[in-house]
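Removed: one protein chain of the complex. Kept in place: all other protein chains.
Labels for the chains are A and B, by order of writing; each one numbers its residues from 1.
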Amino acid sequence: MAKLAEIAKRVGGVVADGAGDIEVFRVASVARAATGALVFAEDERAVGAAMKSQASAVIVPVGAVVAGKPVIQVKQPRLAFALAARMLDGRAPAETTTLERGDENAFAIADSALVSNLAVLGEGVRIGERSVVAAGCVVGAHVVIGEECVIHPRVTIYPGVVLGNRCVVHGGAVLGADGFGFVRDGETGEYVQFPQQGTLVIEDDVEIGANTTIDRGALDETRIGRGTKLDNLVHVGHNVRVGKNVVIAAQVGISGSSVIGDGAVIAGQVGIGDHAEVGDGVILGGQAGVLNHKKVRGPGMLFWGTPARPVREYLKELAAVARLGKK
Amino acid sequence: MAKLAEIAKRVGGVVADGAGDIEVFRVASVARAATGALVFAEDERAVGAAMKSQASAVIVPVGAVVAGKPVIQVKQPRLAFALAARMLDGRAPAETTTLERGDENAFAIADSALVSNLAVLGEGVRIGERSVVAAGCVVGAHVVIGEECVIHPRVTIYPGVVLGNRCVVHGGAVLGADGFGFVRDGETGEYVQFPQQGTLVIEDDVEIGANTTIDRGALDETRIGRGTKLDNLVHVGHNVRVGKNVVIAAQVGISGSSVIGDGAVIAGQVGIGDHAEVGDGVILGGQAGVLNHKKVRGPGMLFWGTPARPVREYLKELAAVARLGKK
Partner (left out) sequence: MAKLAEIAKRVGGVVADGAGDIEVFRVASVARAATGALVFAEDERAVGAAMKSQASAVIVPVGAVVAGKPVIQVKQPRLAFALAARMLDGRAPAETTTLERGDENAFAIADSALVSNLAVLGEGVRIGERSVVAAGCVVGAHVVIGEECVIHPRVTIYPGVVLGNRCVVHGGAVLGADGFGFVRDGETGEYVQFPQQGTLVIEDDVEIGANTTIDRGALDETRIGRGTKLDNLVHVGHNVRVGKNVVIAAQVGISGSSVIGDGAVIAGQVGIGDHAEVGDGVILGGQAGVLNHKKVRGPGMLFWGTPARPVREYLKELAAVARLGKK
């Protein structure tokens, strides 16, 4: 909890007369902001949306035309938001990770579940019937693991992650680590972490390969849909939404905030930029690259190359280039 | 163990009169099937091969012309085989992973081996003279580690994997996890795991980098040949055979059932599709891609690009495209 005046002081901003005593409790995205939340907006459109949200206050650019909510005006709103998030995050660093095995009375482990006594469970972990948690796993506080899951050795699950039923997670996977989001301070050139306080939800029947990493959401959630299968060494960034029955082969990388539709098939080493969209049933050939903010759509359509294009088009280009090379 | 009639019922198939009482004990590949095994065939050629195998029964497509062995006829033979594999796999999920440190009397650890008491060893593990297993490792039941191996901290070795002598495995590597093989149910769009019951054999003098993953075979084995060196974050899929004295740089991915010949050199981030072949002594340039089922051959030959082509050809194409871009 902090007063707007305190935040303004910390972030080098200005708060209107009378608004300085207003208190905010947490940062949030505009879409999910509730009373007590602080949000930010970087341009006119975003300011408009923020004003219509449930947030209690908004960080806006100097000179923004605003009405309806208390604001802090700053030069670099995103940076100020990141700094404010740190002030409002009352947790000590040790609370964001797992140090000790919790008090066994604070677990809720189903009678038929098998949990290795060589696994580490944080406080408040819940594990469903017939699930297995193998040796060497570290399961953070308040993680929920559904029924009939198999968590193989040496999996790390960060606090608050939720897994559905019948999930399989292979050795070395890391679920729910901080997303990769930083704000560059335009004046110093240094990077400040954008808050990574969201969560990760894995739906039923998902399988996750060895050493795969799936990050938690920044402010909201990352979600892997029911029946989806991920191979080894896959990376899924923060806020990504992967649909149902998607197949993701080894070493694929999906950047933050992208959306993968139901039934998509993504071959090995494909890279997907941030805020991209892969439509339902789309097939991406090996090593293809989908650019930031790009959409590829069409059930059953195969895209290939970087930037990813329809495969017929791409094959024609390859053939033309081959002819050219022979001249 | 199950009767063909029980399996047919489970997979929605039909078994000929009189054959319903025949019992099978396990699934197998056609190549390695022995008496008691159930195999599957998806087309006429595969049916022919299956009929000549030692298998006791075959799952075939509806309407297949068959003679010589009891069969189950189904619409989706591969899916039925995957479902049958589950029925025949008598292991509980907990038996496929490592929950506890085994009874020390059930180990066979050489007197001169050094095994951390902070490592977890399953039942029946064997470790040879002068080998070292560091803290935080989880070594599954019946794993064999040869002489003079160094297994660095936090390596996971799944049950049944075999390592030769003088192998070095770096931190975080995962050896023998399930391969990435699923069968799509054409009717529901859902994926069912194809059995991943094979094993992984690492021959002598192999070195494996940090956080590298090598999957076990589906029905047969994955094998890494003598003297081969793998860098960090490499992925090797199920049933892959890597030859001797091969060098595989960081972040290379090799998909299922591919074959890499002796003395090949594979640069960083190369992707190799499934059922591909990289011949003896072939060199693959960084980020090259070898397509599914493709063969690249020629000792000392350098291939580059995706799809991988002889480097002279590829360089000519790059030069031609550069000229074109300048017009």
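Everything below uses one rule, namely that contacts are C-beta pairs under 8 Å (C-beta built on N, C-alpha and C of every residue); 3 or more make two chains touch, one makes a residue touch a chain.
Fair warning: this is a prediction, and the values are worked out from it, not measured in the lab.
Visitor: Which one touches the absent chain: A:18, A:63 or A:93?
Guide: Residue touching the chain left out of view: A:93.
Visitor: Any idea which of B:154, B:238 or B:316 touches the chain not displayed?
Guide: B:154
Visitor: Touching the absent chain in the whole complex: find that residue among B:170, B:223 or B:238.
Guide: Per the contact definition at the top, the residue touching the missing chain is B:170.
Visitor: Looking at A:177, A:201 or A:296, which residue reaches the missing chain?
Guide: With A:177, A:201 or A:296 as choices, the missing chain is touched by A:177.
Visitor: For chain B, which positions touch the chain that isn't shown here?
Guide: 114, 116-118, 130, 132, 134-136, 148, 150, 152-154, 168, 170-172, 205, 207, 209-211, 227, 229, 231-233, 245, 247, 249-251, 263, 267-269, 286-287, 318, 321-322, 324-327
Visitor: Even though one chain is hidden, which residues of chain A still touch it in the full complex?
Guide: 93-94, 96-101, 120, 136, 138, 140, 154, 156, 158, 172, 174, 177-178, 180, 182, 189-191, 193, 211, 213, 215, 233, 235, 237, 251, 253, 255, 269, 271, 273, 287, 289, 291-292, 306-307, 313-314, 316-317, 319-321, 324
Here is the rule we use: only the chains that are shown with their structure count from here on.
Visitor: Using Cα averages as centroids, what's the distance between chain A and chain B in whole Å?
Guide: Distance between chain centres, rounded to whole Å: 31 Å.
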